[in-house]
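Only one structure is covered here, and it is reproduced in the block below.
Note that one protein chain of the assembly has been removed; the remaining protein chains are unaltered in position.
Let's turn to chain A:
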């Protein structure tokens, strides 16, 4: 007799007990129906609440009922399996729920102003009684600011990560890694204040006859400060996942280290690096505070990121949402939808590029 048999009868399998009864699908559906009926009768009959409570209650009743039925028909082990399975499915559903609801809210509320006027005009000369007015200037601002921020932060971040993984040994690398970790936690308003006091108040007067000046570029700087640690960290993790034998395989062909990194290591890690970069870009595109602090916000179109105030989509949403005009909320929703759409399109495009590069034919 085996140890399992002695200690836990029914756990050890013999050829005779490998078959079990299965709970038929009909029974499963029956339990679900019963759960809904019972909870509807209970909640609505006693006037305890509305349909939300019915759904929650019937979900709980369904799980309990299913576990009971499975326990009777399929045995304890199968019932426990079902319990965990349904818990995981429930958790997954709960996690998706808020996300789906955000998307739904955005689409349903943002659709009303999805028109040519919104994407073709700015808020210049738009008063509280004007139903028109668009986010053209804000879209320009977001694209320019995030684009320049990415141009600064992506090369710096990726090269920094390469340094940390491939060359960085000893104290200096440890210090760099520590400060990158600290930087990850910087609130965006602090990054904005830093650029305000450093760039806007000290450096920009040199270029503007001694007068400090807001600009989209200052916002880019603040955003790149926020993006940098995310990019360094995620790229570092991805580069570390590239197996050592791959590098050694290239070294063994007489390929110098820098070329091995450029042509073997980075391409292998590319899909992961792109994901990290896109996360950083998405975060930067959604920042409001630094743009408000150092680019000032504007109602008119300003193509020049180096001179004068600029707005951005996030800032536009913030301003429209707080505006007294009855037409403003619709603009805010549409701008929010636009922002999400831009980030989504960029992410999808980047992923497709990375995938095409990494040969999955």
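In this section, a residue touches a chain if its C-beta (ideal position, glycine included) is under 8 Å from a C-beta of that chain, and two chains touch if they have at least 3 such contacts; residues count from 1.
Here is the rule we use: contacts and distances are computed from a predicted model.
> Out of "Inner membrane protein YjgN", "Phosphate import ATP-binding protein PstB", "Cytochrome b(C-terminal)/b6/petD" or "Dehydrogenase", which one is the UniProt protein name for the chain not included here?
When "Inner membrane protein YjgN", "Phosphate import ATP-binding protein PstB", "Cytochrome b(C-terminal)/b6/petD" or "Dehydrogenase" are compared with UniProt, the left-out chain turns out to be "Phosphate import ATP-binding protein PstB".
> Using the touch definition from the top, which of A:3, A:253 or A:324 touches the missing chain?
Of these options, the touching residue for the absent chain is A:253.
> I'm checking contacts with the chain that's been left out. Which of A:23, A:135, A:239 or A:264 qualifies?
Only one of A:23, A:135, A:239 or A:264 touches the chain omitted from view, namely A:264.
> For the chain that got dropped from the picture, name the residues of chain A it touches.
So the residues of chain A touching the missing chain come out as 169, 243-256, 259-260, 263-264, 267-268, 270, 357-361.
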